[in-house]
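All protein chains of the complex are present and in place, except for one that has been dropped.
And now, chain A:
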Amino acid sequence: GCPRQQTGKIHFILLFSRQGKLRLQKWYTTLPEKEKKKITREIVQIILARNQKTSSFVDWKDLKLVYKRYASLYFCCAIEDQDNELLTLEVVHRYVELLDRYFGNVCELDIIFNFEKAYFILDEFIMGGEVQETSKKSAVKAMEDSDMLQETVEEYMNKPAF
């Protein structure tokens, strides 16, 4: 029942609120939907049950959970046993910084209403569970450039229907 099978560093990333609502999920292991749901539920429960002043690391099955709370949102990564916890915290932090740059003082609502953008940013930063871009600048630039390719909502509305 555990995502042992494959992938590199990070097995999955979950963002959820203090109320336990899932805000974003990215899986770098392919698992059936059911399994994902089960894992998510379990992990949200474990982390929410933890005291504020505890460490950011939890053993979970044969993986390790590394999490950090930013305002009302928990950011949680599952990594393998040999992987570096601090580096993973750094990854989480970097992602928050990227979100911050893109949305400008990011808040939970930004991520809810623009959840696809939050995914795109994550995709520019991490790929297949590995950090792909260590430079903040490049990641944000790639994000902005690809947004340039995207039409605005107005353009979309003014287009003929076929």
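Annotations for the structure displayed:
By definition in this document, a residue touches a chain if its C-beta (ideal position, glycine included) is under 8 Å from a C-beta of that chain, and two chains touch if they have at least 3 such contacts; residues count from 1.
Note that in this section contacts and distances are computed from a predicted model.
Considering only "Probable glutathione S-transferase", "Proteasome subunit alpha type", "AP-3 complex subunit delta-1" or "Ribosome production factor 1", the record for the omitted chain gives "AP-3 complex subunit delta-1", by its UniProt protein name. Of the listed residues A:Tyr28, A:Phe75 or A:Tyr95, the one in contact with the hidden chain in the full complex is A:Tyr28.
Residues of chain A in touch with the missing chain: 5-9, 22-25, 27-28, 30-33, 37, 51, 53-59, 82, 84-87, 89, 112-113, 115-116, 119-120, 123, 127-128, 130-135, 138, 142, 145-146, 149-151, 153, 156-157, 159-162.
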